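Each remark here refers to the structure printed beneath this line.
A protein chain is absent from this complex, but the other protein chains hold their places.
As written, the chains take the letters A and B, and residue 1 is the first residue of each chain.
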Amino acid sequence: MSIQVEHLTRYYRVHRKEPGLRSSIRNLFHRRYECIKAVDDISFAIEQGEVVGFLGPNGAGKTTTLKMLAGLLHPTAGRAEVLGYTPHRREREYLKQITLVMGQRNQLFWDLPAIETFIVNQAIYGIPELQFRRTLDELVALLDLEPLLTKQVRKLSLGERMKCELAASLLHQPRVLFLDEPTLGLDVDAQSAIRDFIRCYSQEHSVTVLLTSHYMADVTALARRILVIDDGRLMYDGNLEALVESTAPYKLLRLTLQQPIDEIDLAALGQVERYEGLKVTIRVPRHSTTAVAARALARLPIADLTIEDPPIEKIISEVFHQGVVYA
Amino acid sequence: MTLRAYLRLLNIFYKNTLMSELEYRTSFTANVLTSLFWLVWAALSVRVFFFQTETIAGWTYNELLVVVGLFFTMNGLRQLFLQPNLSRLSEYVQMGTLDYILTKPINSQFLVSLRYIGVENCGDPLLGLALLGLALWRMGYTPGVIDVLLFLTLVASALVILYSFNLMIQTTTFWLINIRRADSLVWSLLEAGRFPVQFYTGWVRLALTVIVPVAFMTTFPAQALLGRLPAWIAAVALLMAGVLFLLASAFWRVGLRSYSGASS
Partner (left out) sequence: MRNLLRAYRSLIKAALITFFEYRAQVIIWVISFIFPLVMMVVWLAIVSEAGQVSGWGRSDFVAYYVGAAIVHQFTQSWATWEWEEQIRTGDLSFKLLKPLDPFHHIFTQIVGSKLFLLTTVLPIVLGLIWLAPGINYTLSPARLAACVAAVIGGFMVSMLMSTAFGMLSFWTTQSGNLYGLWYGVGNFLSGFIAPLALFPAWMQKIALVMPFRSTMGLPVEILVGRLDWAGIWLGLGITAAWMTIFTIIYRLLWRRGIRHYDAVGA
C-alpha cells in the first residue's frame, strides 16, 4: 500500500474580521477566532502506481489533505501513512521518495536558468552524477526542455516554467507525486502538454500520483480513480465510469434537424434539455440509448445525430448537491 | 548529510547568488561609495562629541574609531551573510515557498539561513577593517599575538550570537505574519553598538550585554584588540554563542511546529 489515510481530520482557527475601521481597532485588542473544519474525517487507501484525481470546489480541503500527506501539516486527528512513513515527521528518507508540485508557486530561481535549480536539487537530494545525467536527459526529452534550460526563469512563459518545475521536482526519482493544481492558469496547449507528460511519466515509472485540479479534463485524462471532496468530507471514492453511471444514468442525444418539428414529438424520445433553431438535446436513459436513436432516425427528419456522455462537471456538481454516493 | 555535502551546497548557493547579481549588475561602485560616505559620516559624527571633551567614559577619539570600524565590519558581515536570508523568511511563509523548503531532505534551518549572500555589501567589512587599522596606526599601537587571538575568538562568537539573535527575531514571523519592518528593528537595536557599552548606564548597559548582544559585537572585540579585556570574557562569549545558537535552533523548531499546526 502506498498511501493509507484513516479518519484524517484537520481544523483551522481563523481570525474573523468585519469591515471598517471600528472593528479594526477592536481587533487590535481582541481577536475573535472561528474553527473551520478543513478536512473532516477522511479515509482512503492508494496502491503503488495508482493515479488518483482529487476533485472538489475551492476550499473543499484538497490542498490541506495534500499538505498533510506531504508532511507540511500536522493532522488534528486521524492518521496518514505514506510509503510506511508518518509524513509530518518529515524524515529525510521519506522526503527523498516524494515530491510536491504546486501550480503557480515557484521553487526555481527567478533570475537564473532552470538548470541551476536542477544542480542545487542534485546537491540537496544527493543524486549521484550519472543518475542525475540520465534522469535529466529523460526529462529533457519528455518535456522538450532543451531550448528552455539556459534561459532565465523569469523570461519563460507560465507553461514553460511549469515544465521546468516538474523536471526540478522529479530529478530525485520520487515514488509518490503530490501535484496540486499543476495546470492552473496555463493555456490549453500547455495544459495538454503537462497532462501528456504526467500520463507518460507515471506509466513508465509506475509512480503513485495524487493530483488535484480545477480542470476536469486533467482528471479525466489522467486518473481512472477519483476522490470527490466537498466541505472537508469525502463524497465519492471510486472510478470515474462508475460515478458517471450512478449519478448520471443517462446520455445526451444531440440532433440536428432538417426542418423544425413540434416539441411534443421530441418529448416522446426523452426529456428535452434544449431546443433552439434546429438543434436539439435530449436526455435518454443509458440502457436504451441505441433504441431511442434508431427510433429517432426512423421517424424524424434528421440531418445529424450524436450520442454523448453528460459533461463531467455537471456530474460532479450533482454529487455535491446530492450528498454521499458510494460506488 | 555530511559536512562536506553542506559545504558543497554552500559553494553552489553562493555561485548562484553571484550569478543572479551579475544579471542585474547592481552598481557595485555606487554601493562602495555609499558605504564610504557613511564611514566618513560615522567618524565625523563621533568627532562632534570630542569638541567638548578629551575622553568619553574612558575612551579616546582614536579608540572610539576602533569601535566604529568594528561596527562597520560586523554590520557589514551581517548584511553579507545574514540579512539577505533571514529577511526573506516572511516572504517564504507568505508565498508558500517554505513548503518547498520543508519538503527537501535537508536541514531547513541551514537552507533558510545561508541560501543567499549579499554580494553587493562585501565592501563594508573591508572598509570597516580599514578604519580600524587607521585608528590603530594613528595611536601608534600594535596589538600582540594574544590580543589578536582573543579578538578573533570574540569576533567569531559575535557572528554566531548575531546570527542566533537574528534567527530568533525572524522566526516570530510564524506567529506574526506581517513583520515587514523586523529587519530594520534588529538593525536599529544594533545601532547601539556604534558606541562602547561603557557609554550606557545601569540597566541599559546590562540589557545591551545580556539581552541584545551589542557588547559582544563591538565593545569586547575592540577591548581585546586594545589589550584591555580579561580573557575570561572570551570564554563567556564562546559559551554565550553556543547557548544562543542552541536556543535559536530550538525556537526555529517550535516555529516550524506551529507552522504545521502541531497541537502544542
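Keep in mind that, in the parts below, a contact is a pair of C-beta atoms (placed from the backbone, for glycine too) under 8 Å apart; a residue touches a chain by one contact, two chains touch by 3 or more.
Since this is a predicted model, take the numbers as computed values, not measurements.
In the complete assembly, the contact with the undisplayed chain comes from B:199, out of B:199, B:216 or B:252. Contact with the omitted chain, checked across B:5, B:22 or B:57, is made by B:57.
Mapped onto subunit B, the footprint of the missing chain covers residues 27, 30, 34, 37-38, 41, 44-45, 48-49, 51-53, 55-57, 172, 176, 178-182, 184-185, 188-189, 191-192, 194-195, 198-201, 204.
As a working rule, only the chains that are shown with their structure count from here on.
Taking the mean of the C-alpha atoms as each chain's centre, subunit A and subunit B sit 46 Å apart.
The touching residues of subunit A, counted against subunit B in their complex, run 10, 12, 67, 70-74, 76, 88, 90, 92-93, 95-96, 98-100, 102, 105-107, 109-112, 116, 119-120, 123-126, 152. For subunit B in complex with subunit A, the touching residues are 1, 5, 8-9, 12-13, 16, 19-20, 23-24, 95-97, 99-100, 102-106, 111, 257, 260-263.
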